[in-house]
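Take a look at the structure below.
Removed from the display is one protein chain of the complex; every other protein chain stays in position.
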Amino acid sequence: MSATTVSPGELRAARLRLRLRNSASFGRRLLSRPEGLLGIIILAFFSVLAAVPELLVGALETATTASGSRLQPPSAAHPFGTDRLGRDMLNLTVHATRISMVIGLLATAITVFLGALIGIVAGFLGGLVDTILMRITDFFLVLPTFVLALILAPILLDIIGANAQLFGMRVTLVVIVVVIGVTSWASTARIIRSQALSLRERTFVARARVIGSGSGQIMRRHILPNVVGLVVANAVLVFAGAILTETTLSFIGLGDPFQPSWGQILYAANAAGALPIGAWWFMAWPAASIILVVLAFTLLGSALDDLLNPRLRARR
Amino acid sequence: MAGGYIGRKLLQAMATILAIVILNFVLFRAMPGSPERVLLRNPNISAAAKAEIRAQWGLDEPLPVQLVSYLGATAQGDLGYSFKYRGQPVLDVLGSRFWPTVILFGLGQLIAVVVGIALGAYSGWKRGGVADYVGNGISLIFYSAPYFIIGMVLLVVFASMLGWFPTAGMSSLGVRHATLADELIDFGRHLFLPLTAVAIGLIGQYSILMRASIVETLGDDYVTTARAKGLRDGYVLRAHALPNAILPTASLVAINIGYVVAGAITVEVVFNWPGLGTLTVEALSARDFPVLQGIFLLLSVAVVLANLVADLIYGVLDPRVRA
Partner (left out) sequence: MNPPDPQRLGRERPDALADEHRRAQHSAASDDRPEAPRQAISPSVIEARERTRGRRQWPLPKLADPNAPLLVVDDLTVHYRLEDGWVRAVDGVSFRLDDGQALGLAGESGCGKTTTALSLVRLLPANARIKRGKVELFGIDLVPKSESALQRYRWREISIVFQGAMNALNPVLRVGHQIAEPLEMRLGESRGRARRRALELLDLVGIPRQRGNAYPHELSGGMRQRAMIAMALACDPAVVIGDEPTTALDVMVQAQILELLEQLRRELGLSLVLITHDLSVIAETCDRVLVMYAGMVAEEGPVRRVFAAPRHPYTTSLLRSFPSIRASRRTLDVIPGSPPDLRNPPTGCRFHPRCPAAMAVCSEQVPPEVTFEDGVRVACHLFPPGSPGSVAVAAPHGEAMSSAAAAPGKPPS
């Protein structure tokens, strides 16, 4: 067989095709499981709501543009009822989807980035670096990070100033994103580190070393692609956690009334004393949305776990 | 159990607590500019008053000195004074709210562990069938719902709509009870809904994990050996599978303690339960940093200690870690 040279472009194209084909079959396998399917359907639904809320329910109502009278139970005009200011609950809930999801997404990005970075570096380099990083990680694992987030938020707000806007989001929300990201990375780091540790012993790493690749290169080109699967599976669960944390932080008052998330709506409901008087519609829809989204992520995470850990599959 | 194991865990716990205290210090004092901003919000304070406050808080000293005096003060229980409750020592403020929280969460955790493990083990053993599917689904929903949402649902349904339970607080206001029994009953009525909220959320988690654990354990070889020995199914579950399956759940209980704290705060808010949770929210809105720090310290130390206890218990349950 004659030696043919393959151009780097062809190689890249071939790799891409292979990756796409693998992803397609992976996707199909994921959808064939009831948990995976349900999870994806729910997430798709909420993603649509988050993407184009104006198309579905019009602009976000404010105190001045409230369309109904205060605290009305669900009716024909307002199928989800109205809030304390008379705003349509359906409108509020749909708009809040985007806020909650975006915060969740950004916080997850930070968490996963930090966690993967620390995990890969610690696992691959080992030795003193590993020990130090893992001590820090373990510290963060033990810490009640929620309380830490709770304290950090007002501190950061004070420093930055409450009424500025960053990337189209009000500062309060940016702070929440940062605070969640900075406190939640520890478990991701641990998981990725284990994987990096075992990858370090594989032959392709030794080969890369032999041809003179530096640690940074190896980590980027060899370790990173091999932990991506784990990172994605982990990111799904981190996302669920981020949404829960954001909801809780907003519920205790750290949210923003002008860009309300689901948690913020619940805070408003509680503050308005809606519950003792039985105005259940004020809280039911955001609550249900939160539960559904977290449920979807949990199901998805479980389905991904099944796919990545076939060992457990046989026993079900 | 190897003294070495206990010793190690104790040392780790102490080191962590030290780190927490230092973190506390860093947050408050070393954040760029923040002591000034926080302490001296009022722009109308005269320069002399500012200087006096700074001297009082030791803000003029170099940081390491501040750290040492902070450590010393903390070790003696001096956690500063509350902003909001003018001049009251933080320790006192915390003390007054401590027990309601402990009761709510201690009891909730206890109930959840027992019920969750039992439920999970049973459904793992008898997996398959409609009951298992439905039970799993319900557990999953409770697992996905934040504790306070469960609390809100309970509140709306059982307290406002049905009126079976009071809607807020730990005791009925302005009511004098004739006997201790009456007081306890009243306490119990107030405790019931928040306790249920905490317990349900946790039960969801523990039963799901326990079920998965049991399913996995039942596939292990030593279970086959036990069945080969002709031992009855119930005995195999109890004496062989359970001691192994319980290990991940034990770990989760330990890890959870940190997260339960988040739930603690919010459930108390929903039910206006006068514990550390409501204190936190009040302190937050008043930017009462000494109290917030005190809560952070207290909760962190509690979590570390709880983890320590969990580690020790785990050492008893799993002989392999003692090596």
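To keep things simple, chains are lettered A and B as they appear, and every chain counts its residues starting from 1.
As a working rule, contacts are C-beta pairs under 8 Å (C-beta built on N, C-alpha and C of every residue); 3 or more make two chains touch, one makes a residue touch a chain.
The model shown is predicted, which means the values in this text are computed figures rather than measured ones.
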Check: Considering the complete complex, which visible chains touch the unshown chain?
Finding: B
Notebook entry, point to check: Which of these touches the unseen chain: B:T16, B:T167 or B:N244?
Noted result: B:N244
Note to self: Please identify which residue in B:A47, B:V130 or B:A228 touches the non-displayed chain.
What the structure shows: B:A228
Item checked: Residues from chain B at the interface with the omitted partner, ascending -> 220-222, 224-232, 235, 240, 243-244, 317-320, 323
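Everything below uses one rule, namely that only the chains that are shown with their structure count from here on.
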Notebook entry, point to check: Measuring from the mean C-alpha position of chain A to the mean C-alpha position of chain B, what distance in angstrom results?
Noted result: 24
Item checked: Of chain B, residues touching chain A in the complex -> 16, 19-20, 23, 27, 31-34, 37-38, 127, 140-141, 143-146, 148-149, 152-153, 155-156, 159-161, 167-168, 215-216, 218-219, 255, 258-259, 261-263, 265-266, 269-270, 280-281, 284-285, 287, 292-293, 295-296, 299-300, 303-304, 307
Next item on the list: Would you tell me which residues of chain A are touching chain B in their complex?
Entry: 139, 141-148, 150-152, 154-155, 158-159, 240, 244-245, 247-248, 251-254, 266, 269-270, 275-278, 280, 283, 287, 290-291, 294-295, 298-299, 312, 314-316
